[in-house]
Every structure is written in structure tokens, then in C-alpha cells.
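One protein chain is absent from this view; the other protein chains keep their places.
Moving on to subunit A:
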Amino acid sequence: QGGGSAVIDMENMDDTSGSSFEDMGEMHQRMKEEEEEEAEGEAGAAEEEDGEFLGMKGLRGQLGRQVADQMWQVGKRQASRAFSLYANIDILRPYFDVEPVQVRARLLESMIPVKMINFPQKIAGELYGPLMLVFTLVAILLHGMKTSDTIIREGTLMGTAIGTCFGYWLGVSSFIYFLAYLCNAQITMVQMLSLLGYGLFGHCITLFVTYNIHLHSLFYIFWLGVGGLSTLRMVAVLVSRTVGHTQRLILCGTLAALHMLFLLYLHFAYHKVVEGILDTLEGPNMPPFQRVARDIPIVSNAVLNTTAKAVALTL
């Protein structure tokens, strides 16, 4: 009888999470059953003529179905191979293999400069802590921008915050790694990313405190103290891995300068500037000084009025 074909149950695949392969499996199952019914109907008529599996009448239908089935299988195999090649996140898995105690220990260590600089210091090549610190910095930056009513044109607050933080982390890491390559320092890219990422812990603390307490002197204390400590730690680790005075000077000078200047930039660019500048203008309550220079009609009107009044008084 012509209806017997082995049905491969495509629905029981290893991925049980409702991927589109299951839908393909359903479709395939449906195709198979339609084929079975069709073949049965044809075989019922052609049974007396020949008992072959592929009857002459159903040749095109059967063959067509089999070719389509084969093509689908080949396509599925190719797609799953490409998927497992490009979307394989397992290459990043070793860098996320940490325990919470380890992360906490490393966070605290990032503020303590090492004393032994003649012996290469160990850097953990881990990416979980740095990544979380960068995201925390993004969140703190967002908070700072919102409270200071920063207006960004041609962009969004979120985009600017993410771009700044990730750009700093990835860009400066790559640049220092390149300098380290020139200066013959013993450090890999992942280690550099990890080192700089943990160095952002000081930035997070400083900005978190100073975005909420608006005292410039407090910011300078934190900048020198907390920022300085985390920079010193990074510098000490790098020095321990570099040979030669000039090289050490170049590498550590660059890193220290970039790190400290970044903190300075984050504070002043995304934060309220003291409003004393506008106190001299008489008029209605001025909005805080905007980060982007633009023509505020109220201000220019007030200037005009004041000038007119001054001119009227002198006459």
C-alpha cells in the first residue's frame, strides 16, 4: 500500500523554547500528512494496477514532495550551522565566570594602590564587573543630566550617556593597549578592559555623591581623593608590568591624564553651572544655564529692557 512513509517527528527538537524551527516542524508535519492522504487516495485508485510505492500517476507529486522536503532539511541544517557560528556567546562565557564575593573584593581592591611595583601584578581578566560598572555610570550620568535639565540637540540623553561611557571604556582601553604594545608592556586587551573598567568605580562614587550634593569644593576633594586613588592603582599595576623609565612615564602619564580629565569632564559637562552668571540681569526667573548655547528670547528681551531703562535714566 502506498501510504506508508516514515514520518520524522520534527517537533521534538533540542530547542524547546518555541523557536521558529518548531513552526517549520509543524509545517513539515502538515506537509507530510497531506502527502500521506494524497498518496493514500491515489494509491487506492492505482492499487489494482501496480502495488509499487511510487505509482506512475503519483510520481510527480511524490517526487516533488520529497525534493521539497530535502531542500527544507538542507536549508535548516545550513541555517542552524550559521546561527551556532555567529551567535555563539560561549566565547564570552569564561570572562563572566565570577562569584559575587570576587566582584566585591575586586571593587574594593580597585581603590587600593599596590606597593610592589617591581613584580608584575596579577589582573583578573573578567568582564562582568567592568560591564556592570559602565552601566552604573550610565545610570548615574542620566540622573545628573536630568537634574541639571541638560538639553541635547540632535540626539537623546540616553544615547549621549551610553555613547560617552562606552566610548570612554572601549576607546581609552584600546588606546592604552596600543601604547602598551608600543612600550612593550605585558598586558592583554581583556586585562586592560578589566583594569579600566574597575577604575571607573571611583568615578561612579564621585559622581553619585557630587551630583546630589552641589558643592564644588566637595567635588574637588573627591576628584583628587577618590579619582586619584583609583588612578594610582591602575598606574601602579601598569608600572609593575612595564620595563624602562621612558615607557613607564609615557604609559602611566597618558592613563592618569585621561582618567582624571574624564572625571572632570563628566562633572562639568553634565551638571549645573553656578547660576550667578545670570544674577546681574533683572527680569523674570531665568532658567538655569543651558549646556547648549542658544538664543533665549527672555534673556535678550531683559537685556534690551535694562539697556532702555539705563538710557532713559541718563537722559
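We take it that a residue touches a chain if its C-beta (ideal position, glycine included) is under 8 Å from a C-beta of that chain, and two chains touch if they have at least 3 such contacts; residues count from 1.
We take it that contacts and distances are computed from a predicted model.
UniProt lists the omitted chain of the complex under the protein name "Protein YIPF" (options: "Protein YIPF", "Prolactin receptor", "MPH6 phase" or "ATP synthase mitochondrial F1 complex assembly factor 2"). Of A:S80, A:Q121 or A:T136, it is A:T136 that touches the chain left out of the display.
Which of A:M111, A:L157 or A:L232 touches the hidden chain is settled by the complete complex: it is A:L157.
Residues 4-7, 9, 15, 17-19, 26, 29-30, 33, 36, 89, 92-93, 96, 98-100, 103, 128, 131-132, 135-136, 139, 142-143, 146-147, 149, 151, 153, 155-159, 287 of subunit A touch the missing chain (whole complex, contact as defined above).
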